[in-house]
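Some notes on the structure that comes next.
Just one protein chain is left out here, and the rest sit where they should.
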Amino acid sequence: MEIIKTENLVFDYIRRDEEGNVEGITTAVDNVNLEVMPGDFIAVLGHNGSGKSTLAKHFNAILMPTEGTVWVDGMDTGDADRLWEIRQRAGMVFQNPDNQIIGQVVEEDVGFGPENMGVPTKEIWERVEESLRAVGMYEFRKYAPNKLSGGQKQRVSIAGVLAMHPKCIVLDEPTAMLDPGGCREVIRSVRALNDVERVTVILITHYMEEIVYADKVFVMDGGRIAMQGTPREIFSQVEKLQELRLDVPKVTLLSHELRKSGLPLPPGILTVKELVGALGALYSGRK
Amino acid sequence: MALILDHVTYEYGRGTELLVRALNDVNLVIPDGQFIGLIGHTGSGKSTLVQHLNGLLAPTSGHIYYNGEDIHDKDFSRRRLRSKVGLVFQYPEHQLFETDVFTDVCFGPRNLGLDRKETELRAYEALKQVGLPDDCFYQPPFDLSGGQKRRVAIAGVLAMKPEVLVLDEPTAGLDPRGRDEILGLVASIREEQNITVILVSHSMDDVAEYVDRVVVMNKGSVCFDDTPKRVFAHREELETMGLSVPQVTDIMHALKKAGWDVGTDAITIEEAKEEILRRLK
Partner (left out) sequence: MIRDITLGQYYQTDSVVHRLDPRVKLIATLLFICSLFVVNQAAGYVVAVVFLALAIRLSHVPFRFMVRGMRAILFLLVLTFGFNLFLTPGEAVFQVWKLTVTREGITMAVKMAVRLSLLIIGSSVMTLTTTPNNLTDGLERLLKPLQKLRVPVHEIAMMMSIALRFIPILLEETDKIMKAQTARGASFDEGNLLQRAKSMVPLLVPLFISAFRRANDLAMAMEARCYRGGDGRTKMKPLHYEKRDYLTYVVLLAYFAVCIVIGRIMPWGRIF
């Protein structure tokens, strides 16, 4: 069964003036149908304002669809009785590391979710320990969050979600406010969760480099799904991606340019290693 | 000679156990009209450095000269300096406060004591320069998109007619298109106004294509200060500092390592393509 499924999902933002009269309606998510299978690593790409964050907030029942339905692990997010179960199943990590850490000590923050769920004290400690170890932040458990770097704070946030034992983690632009080192740290942790712990990952981002490892990519534009497929399928359509205001990894772009100049390279090259390999195979005698 | 930093050291937390030396004996000469990329990872001291340029922070030891005058002399007007060395901070949200964009941009020139006509003229010019659409002029700045807020923030400083424009991570939090637009804007401002521009960033890719000179900071010290190509030649050292060379340079290095006889100083896709095709012809 799908862990997350949306059917004809539409979400309208209604803007109101000071008296509460409707000023205008913006359709942020427009008829989206997608399915995520357990254990998948899914990436959702799109520029700012493409509707990707709005979509993500539906997976955790923070937003409710204007039209259509969202199922999380078989539960309809509109079912108010199962709200907390849904939020436990699909955990969410947000963009700003400072605005989602509640505890004044790392371990207390990670324990916040389990506390809310009513997990017994002894088990909270076990969960906190295993989650902090999973993201490599165990030795920082006694630190105040203010003393951590951005990347470390995001890893604490991920641990905070992990401690709730979700089946799926939705990360809404977790690296947008980090420097390159912090980005790498966070992406490495996320990949490890998916590979080792088999947690389903839905990564919302506008950085192309981060989705190279995804099983499936959805590209959003104007609230709709504009493209979907494996990273290779997506990256072989360089012109279309540029049209959608998205960055293509430089190595993919270079390979694309070389192809246009007549080199018979395969389409959709994603890593430097692949390019070196492909060039080597083509011109082994001409180095 | 516009700005000179002479053995500038800055420490904070004096008298506590947590003394931190954020800048360590920094020497820099910033001549008129140069386009400089100031690179370093978070905590390398680059933000602390730029706050010295307009006197927001005073060095613990050392001197900073603007047109030959020590900016921390008693009779030197640091307020005037701030209009000459315009500093745009990372998040526009930290400076936008007026009810509409136009009034907000007027804030800087008004603080210089200019009359109303001159103030509004400058604000209008500055908003035109940053390419903000006319219909945004009287909107609340908080309603704008991230990229547009940044344009307004830059206009707010440009309206003071600075001779040196310093931008602290102007692309943080923008999507790729927004980032390219802002970088393009900065390059065009510098072209039209012929002013000195210092672009602070943690990304070599952001600055590589535009700047004349790259200054790399690490642990409070300047460790490289040269043309982009020469700085990127120190690939391994940069990597140990947690910085990476532009992706294109990286690709050329990988090809070279795999036995291809290619030059490794390409920065743009175009240069790399030429170089690879040259080898294959």
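Order as written gives the chain letters A and B; numbering starts at 1 within each chain.
Going forward, a contact is a pair of C-beta atoms (placed from the backbone, for glycine too) under 8 Å apart; a residue touches a chain by one contact, two chains touch by 3 or more.
Keep in mind that this is a model prediction, so the values were computed, not measured.
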| item | value |
| --- | --- |
| From B:156, B:220 or B:246, residue that would touch the chain that is not displayed | B:156 |
| Chain not shown: contacting residue from B:13, B:184 or B:259 | B:13 |
| Residue of A:10, A:75 or A:105 in touch with the missing chain, whole complex considered | A:105 |
| Option touching the unshown chain, where A:37, A:75 or A:117 are the choices | A:117 |
| Footprint left on chain B by the chain that the document does not show | 12-13, 18, 51, 54, 56, 79, 82-83, 86-89, 91, 93-97, 107-108, 111-112, 142, 156-157, 160 |
| Interface residues of chain A (partner: the chain not displayed) | 60, 62, 84, 87-88, 91-92, 94, 96, 98-105, 107-108, 111-121, 124-125, 128, 144-147, 160-161, 164 |
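Following the convention adopted for this analysis, only the chains that are shown with their structure count from here on.
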| item | value |
| --- | --- |
| Chain A-chain B separation of Cα centroids, rounded to whole Å | 30 |
| Residue ranges of chain B touching chain A (in the complex, touch as defined) | 41-43, 145-147, 172-178, 202-203, 205, 242-244, 246-248, 250-251, 254-255, 258-261, 269-270, 272-273, 276-277, 279-280 |
| Chain A residues within the chain B interface of the complex | 47-49, 149-150, 176-177, 179-182, 206, 208, 245-247, 249-251, 253-254, 257-258, 261, 263, 272-273, 275-276, 279-280, 283, 286-287 |
